[in-house]
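With one protein chain withheld, the remaining protein chains of the complex are depicted in position.
Which chain is which? They are A and B, in the order written, and residues in each are numbered from 1.
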Amino acid sequence: MESLLEIRNLKVEYHTYEGVISALDIEYLKLQKREILSLVGESGCGKSTLALSILKILPPNGIIKNGNIIFDGLDLVKMNEEQMKKIRGKRISIVFQDPRASFNPVFTIGEQITRVLITHKNLSKKESLQEVENLFKMVGLPDPKRIINSYPHELSTGMCQRALIAMALSCKPDLLIADEPTSALDVSIQAQIIELLRDLKNKIETSILYITHDLAVAAQLTERIAVMYAGNIVEIGNVEDIYDNPLHPYTYGLLKSIPKANTAKLETISGEVPDLFNPPSGCRFHPRCPYAMEVCKKQKPMLMNITENHSVSCFLYSEKK
Amino acid sequence: MIAISTFRYYILRRLILSFIVLFGITIITFTLTRVIPTDPAALWVGPHARKEQVELARETLGLNKPLYIQYFIYMNDLLHGNLGISIRTHRPVIEDMLTFLPASLELIISGMMLGIIFGIPLGVFSALKKDSHIDHFNRIASIGFASMPSFWLGMILQLIFFKHLGILPAGGRISPNVAIFSPINRITGFYTIDCLLSGNWTALFDVLSHMLLPALTLAAYPMALATRMIRATMIETLEEDYIRTARAFGIPDRIINYFYALKNAIPPFITILALSFAYSLTETFLIEYVFDWPGLGRYASLAIISVDYPAIMGITLFIAFIYLFLNLIVDVIIAYLDPRIRLR
Partner (left out) sequence: MKKSLIKIINPKEFFKGPRVREFEYTFYVIRKNSLSMLGLFGLTLLFIIALIAPYIAPYPEDALGVTHPEKVFLPPSLEHPFGTDDLGRDIFSRVLYGTRIELTIGLIVIFLSLIIGLPLGVISGYFGGFIGEFIMRITDMFLSFPPLLLALAISVSLGPSLTNAMIAIAIAWWPWYSRLAYEQTISIREKQFIEAAKAAGISEFRILFYHILPNCLTPLIVQASMDLGSVILTAASLSFLGLGAQPPQPEWGLMCNIGRIYFLTSWWIATFPGLAIVVTVLILNLLGDGLRDVLDPRSRRFWRR
């Protein structure tokens, strides 16, 4: 299968009053067509920054220093704003964390979704309304007409999220980025949305980049998982590989810290999230790594293929090559 | 639909609240008329009166009765539109006010319009070009204009345009020769409209030239206010999540800025109108005084200077009522435009 998205050597920074934050430093990431990839990591590790960078809607103080984001043959980093506008919403969509905040409170849901359809597919108002009803059926929203005429605050968060997903899929994009779509929902709704996405996975041709901090959710939904730490990708692999054979110490720590029913003591990863103004030298995980070696403090490890589908960025495995 | 009935309920609540406040206003103004250090009766009959005349005045004015009865008389008078007789003009205050009201309204409306028509685009422009040179200049200029006392600004304008440039009149509403040779048909009391309606172009030009300086003086604050409020709201709105989402979906910037963001910025616009009007209502006292504009403001200033209590209290009451009514309308409109407020 051909690759849909390839990210190489992406470096993204935020320029703030207190200094420059080195938010992302990704060596390599690939997403195939019709694939679902999870991006897992703690808060602040740069997952959302990656999402915003792909769409190039970083805040004004966010800068892509260098790198390539190749989407279906086009380098997004090199594209200008006008070209990006043709891609956003049409070929790449995004679903954000807080569904209510993602809709404009003084316009109805219908207005906002039809606006997307009118912008990208040049439909008439009537045609787009019909399309919206179809979309709502697909995402499992009952009584489409009522929802079309409702304002965001009149709907529950779960319904808003479904509407947002509908909006994101309205132009049949090649890539859907879901940035922690269930974090703002309570657990029962969370399960429903995950079920919905699993359902849709089989029906549509869209690739999904699913961003989450919850390894367990990632496992339920996707085939491949990429683990991020402090702006770096530390491990990529199939779900089975990651769970049965976690290679990176961080991944191992994450897995251990998932509480199970018979857990007596909660396992944690020692140390704290690193300060991104002054990231640790070499491998950014070394201050917290129980297996840290001298070389880990000096050099940054490269991403290495251990098996065909399993890569890791850690000096523990450099001898094996 | 649920939405409409919450709206009606909201209006009802506001109306009841306003009614209570209305009573409160009358109590306050009534208290003020009784707090004065000098004896109202003595004031009424003048300084050369004899003791019996003062006593008689006190009887007639009902000042001997207990306070709550005086209040009832006061309220009764109010309900019949009787605001007392002006000590200065010896005419019923209500009559005086109605005579002078159109002139003030004309000035207020033109001043406000001038200020807002220039202020809003400036505000939007400033917001979109945030932190640029134009933005900084606008901000300092608006703070500057908002810091000027209106009477001073008026005098400076008179100095420049009347004394030094000689192109605009210093005061009044119409030149004497125009008033004699091209008199205006008094249809609405608004000279500009009346001139337009009767095709009296000489008078129209004259009236407009008289109105320009005071209107500009009045417009300074509304313009500053409008610029700053619209700018602040736009900037705040543009940072919201839903704007980011709209951008993420490729919605054209033009639509995001002038449609999506602007609609969220409208409630402040209504507030701007209300604040400007409130400002103008009282600031017109000073401006009409400086420009000798024959409106309610000048009437009020003269009343203040000659300590004409009935007139002062009448005007206070009147303006307070207008202000209350205005706030009510503004709240209702905002509730209509922003569906979230109705739920409160």
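As a convention for this text, contacts are C-beta pairs under 8 Å (C-beta built on N, C-alpha and C of every residue); 3 or more make two chains touch, one makes a residue touch a chain.
Please read all numbers here as calculations on a predicted model, not as lab measurements.
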{"item": "Touch partners, limited to displayed chains, of the chain removed from view", "value": "B"}
{"item": "Selected residue (touches chain absent from view) among B:51, B:133, B:163 or B:254", "value": "B:163"}
{"item": "Per the touch definition above, residue among B:194, B:283 or B:331 touching the missing chain", "value": "B:283"}
{"item": "Omitted-chain contact residue, chosen from B:24, B:81 or B:183", "value": "B:24"}
{"item": "Absent-chain interface as seen on subunit B, which is shown", "value": "17, 20-21, 24-25, 27-29, 32-33, 35-37, 139, 143-144, 146-152, 155-156, 158-159, 162-163, 170, 221, 225, 228-229, 232-233, 236, 268, 275, 278-279, 281-283, 285-286, 289-290, 301, 304-305, 307, 309, 312-313, 316, 319-320, 323-324, 327"}
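Here is the rule we use: only the chains that are shown with their structure count from here on.
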{"item": "Partner subunit B, residues of subunit A touching it in the complex", "value": "55, 57, 84-90, 93-94, 96, 98, 101-107, 112, 115-116, 119-120, 151, 153-154, 167-168"}
{"item": "Subunit A contact footprint on subunit B (complex, rising order)", "value": "3, 240-252, 255, 260, 263-264, 337-340, 343"}
